[in-house]
Each structure stands twice: as structure tokens, then as C-alpha cells.
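The complex is shown incomplete by one protein chain, all other protein chains being positioned as in the whole.
Take a look at chain A:
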Amino acid sequence: MSLLLEANGLVKRYGALAVVNGVDFRVAENEAVGIVGPNGAGKTSLLNLLSGAVPVSEGRIALRGAIITGQDAAWRCRHGIGRSHQVPKPFGGMTVFENLLVAATQGGGFIQHEAYDRAVDSLELCGMLSAANRSAETLGLLERKRLELARALATGPELLLLDEIGGGLTDGEALDLVEVILDLRRRGIAIVWIEHIVHILVKVVTRLVCMDAGRIIAEGDPQSVLKDPVVISAYLGSEEVV
């Protein structure tokens, strides 16, 4: 598998506080990488740096070998990096279908019927077809999370950055979500997934990264990482969690 995204020496500072502190991170084509860690570890901040939502203080990011550090989130989306947000951010004044059309036309570059197809496909995948014409502001939390995923998919990503989309799902829904994400991988989409529900995360990812205090403290095969005493001490508290 060739390298899709590579980040070296990433640092994000807010004043004297470094929320991401010297992180090297890479994702290969079609790879699924999980990120775990305690609250405040810098997971979402790292995702924000990779997606371009916030600028880096130091370091560089490359997509397929081309430096993209200075490009904003919109540019990165149009070039294949889609993302969902931990706190859903629907376009509340628009319908669910219109939310996806914006993503398909702007991020995916699809036009008219291609965009409609893309939006309908993504809605169907995420189980939201029946809500297509509802105003996005009327959706409940779970539906908003589905909308986040569907909207990111509608951009036609090569790399999908997922931020805790499993939170609040029932066990059955979580297993369905696993199937969806495995399906995306079969379609060639690489995944970076931040998730606290570790038992569903390990069903999907082939590599696990654990962060704490802005740094990566362990990385590798999921089972090995979860048995790492450093990870147990900083995050899990017990091996029984998984």
C-alpha cells in the first residue's frame, strides 16, 4: 500500500499550551487507523490539523507526497480528505438532502445528476433516506451524527476522518456502523477514526494509535497497543475494557 497522508513533527500551540506536541502520523491507501486516548489527549486537535480546520504551529503535512500544510479545509476536502465532527454541525436552515448536495457539489465536484446520485447513495448508506426532506435543525443527536457521516461521504473522500461518530449508538447500531465502515474500506477509502468505544473500533482498524498529553504514546497492532502497560496506565485503566 502506498502512502496517502503523511504528517511530520506536528505541533499546535495555544499560547504556552501545546495541545499537539511533535506528532508524526501516516496513513496508507485503504488503511484504517484508530486513535484512542483520554479526554484532552489531543485527538480532535490532531484531526483538525489533518483536515485543515486549524493551521499548524509547526510541522508539515503531505498528501500523496505533495505538501498541503498551507491549504485550508475546503481545499483538502476537494482533494479527497473528508471529515465528520465530534459535535455535529448540520446546516440547520437546509434539508438533510440539501446538506448532502452542498457536500457533493462543492467538496466532491459532482454536477447535477451525479451529485443527486451521490447524495442519495450516501443517505441510503447511513439510513437517512426517510429524513431526506426534513429540516436538518429538527434532527435528534443520533440523526445528526448520521448526517455528519453521510455528508462527509457525499464529498467522495479518499481519506475519511471520523471523530467519535459511534458515541450514543446502541450496540446494534454500532455493529451496523462497523459494517458501513468496513464497506467503505472495501471501496478503497482510507479511515482515521477517533473513538472511545474501543470494542467496535478494533473490529475495523488495522492499526491503533494512543495519544496522551498531545503526544503519541503507543502505536501498532490494535491488540498489542491495548495490552501496552503505558496505554493501560494512561487511558484504559484495565485490560478488561476491550
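By definition in this document, a residue touches a chain if its C-beta (ideal position, glycine included) is under 8 Å from a C-beta of that chain, and two chains touch if they have at least 3 such contacts; residues count from 1.
The criterion applied here is as follows: contacts and distances are computed from a predicted model.
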Answer for the undisplayed chain, UniProt naming, from "Ferrous iron transport protein A", "Innermembrane translocator", "ATPase" or "Transketolase", is "Innermembrane translocator"
Full-complex touch with the removed chain, picking from A:Asn8, A:Gln86 or A:Gln106, is A:Gln106
Cross-chain touch to the chain not pictured, restricted to A:Phe97, A:Trp193 or A:Tyr235, is A:Phe97
Contact with the hidden chain, among A:Val36, A:Ile61, A:Leu139 or A:Ile189, goes to A:Ile189
Note that chain A touches the chain not displayed via residues 51, 53, 63-64, 66, 68, 72-74, 77-80, 82-83, 85, 89-95, 97-99, 101-103, 105-110, 116-118, 120-122, 124-133, 146, 151-158, 172-173, 176-177, 179-180, 183-184, 186-189
